[in-house]
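Remarks on the structure that follows.
For chain A:
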Amino acid sequence: MKADPKMVLTGVHFLDGDQACCEGAIAAGANFVAGYPITPSTEIVERYASRAPKVGGVFLQMEDELASSIAIQGAVWGGAKAFTVTSGPGFSLMMEHIGFAAMTETPCVFVDVQRGGPSTGLPTLPGQADVMQARWGSHGDYEIIALCPNSPQECFDLMIDAFNLSEQYRVPVMFMMDECVGHMTEKVVIPPADAIDVFPRRYTSLPPEEYFPYRPGPDGIPEMVKAGDGYHFHITGLTHDEQGYPAMTWQEQEKLVRRLVEKIRLNGERLERNETHGLEDAEIVIVAYGISSRVALHAVQMAREQGLKVGFLRPLMLWPFPEKTVRELAHRVKAFVVVEMNYGQIVYEVERCAAGEARTVLVPHGGGTVHDPQEILKAICEVAQ
Partner candidate 1 sequence: MSTSSTSALPTNPVIPILRTERMPHIWCPGCGIGTTVNCFARALVESKLPLDKVAVVSGIGCTGRVAGYVKLDSFHTTHGRAIPFATGLKLANPDLTVVVYSGDGDLIAIGGNHFIHAARRNADLKIICVNNFIYGMTGGQVAPTTPVGALATTSPYGSYERPFNLPYLAESSGAVYVARWTAFHVRHITRSMVKAFSKKGFAFIEIIAPCPTLYQRRNRLGTGLEAMQFYKQKSVIKNGASTKDVEISFQGEIVVGEFVNIERPTLRQAMDLQLQRTLASRSATRK
Partner candidate 2 sequence: MNEAITPEAPPAVARSRKLRGIVYIDWDLCKGCGFCVDFCPTKVLALSEEFNAHGYHPPYLLPERTCTGCDLCGLYCPDFAIFSVRVPIETEPSEGGSSES
């Protein structure tokens, strides 16, 4: 299915990441947004509030992030395509409902424009310290997909992917921007609508008497319905059986949770999405994402100029983590140098997948500004010795 031309702002634009993210969502067909203002994400909803009437969407500023994160799910079950937007403190508030979306398999997108933390932190300055939270923030066992753009163009492109993945896997998708990417203004090319693929919602074609809300298809994912179509279905956040009814036994728990986890985990390899440079002969691989990746790439170029065999791995999809790529690299490279704007989050995933076969070094940063490329270069040189 292609994008709706009425919703695509085709053309060459000069937009910041927040604005591009909003346009990406609209191009993907997002017609319901509930949000709460929080720096540095507010511009996304401000733009949506302005664009909504022109693209047939509805925007509602809710009273808090708790309301926003569940209002979008109500809208989804009413047939809308929805997303919400926040930053660190609001992301924390949304955790319960991210879990609810995972449990009820509600397709929706949560945008986190990361800022300095913890707590109120640095509202107007970047951070990348919510990455683990995106994966593990809600209680219980579940898996999500998380995408991480490093430019306004990617904020547009990857938002469309985020919606498509959420529909395909019936899973909430975390869109992990950061304040730098959100507030940097660059050229953004928005293609014509017929060049944009939109994954349609997996509505069932079964009649009500044959439909089971949580009976998985061959790919482990059930078909969806919406309220008002005569299915008289029930959904609950309690552990449930295929009919959606509460079924609080360990057997149903095992069945359900295993499926929720495996529908993503077993597709990890297929889902992987990375930008790579110079991996063929690399002895040291820089791993970086988001804004840090742009600084890291510069350090990689400087290192190459000095004759060091340095490669670059940038996951565009942070979760599920690109285990296969890292494991394979670990067989042949000496070390990974992980550059992230936090005190160690993705580095643990790299270390886990390296399984001791390659050294893993962290170049941390408390946030508030980007790394100094010299710092990264220094770490590379130290590892090279």
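Selection rule: all candidates are chains of the complex that A comes from, given by their letters.
Keep in mind that, in the parts below, a contact is a pair of C-beta atoms (placed from the backbone, for glycine too) under 8 Å apart; a residue touches a chain by one contact, two chains touch by 3 or more; residues count from 1.
Just so it is clear, the model here is predicted, and its values are computed rather than measured.
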{"item": "Touch-positive candidate for chain A in this complex, from 1 or 2", "value": "1"}
{"item": "Parts of chain A lying in touch with candidate 1, wherever the complex brings them together", "value": "32, 34, 53, 58, 60, 62-64, 66-68, 70-80, 82, 96-97, 100, 226-238, 245-246"}
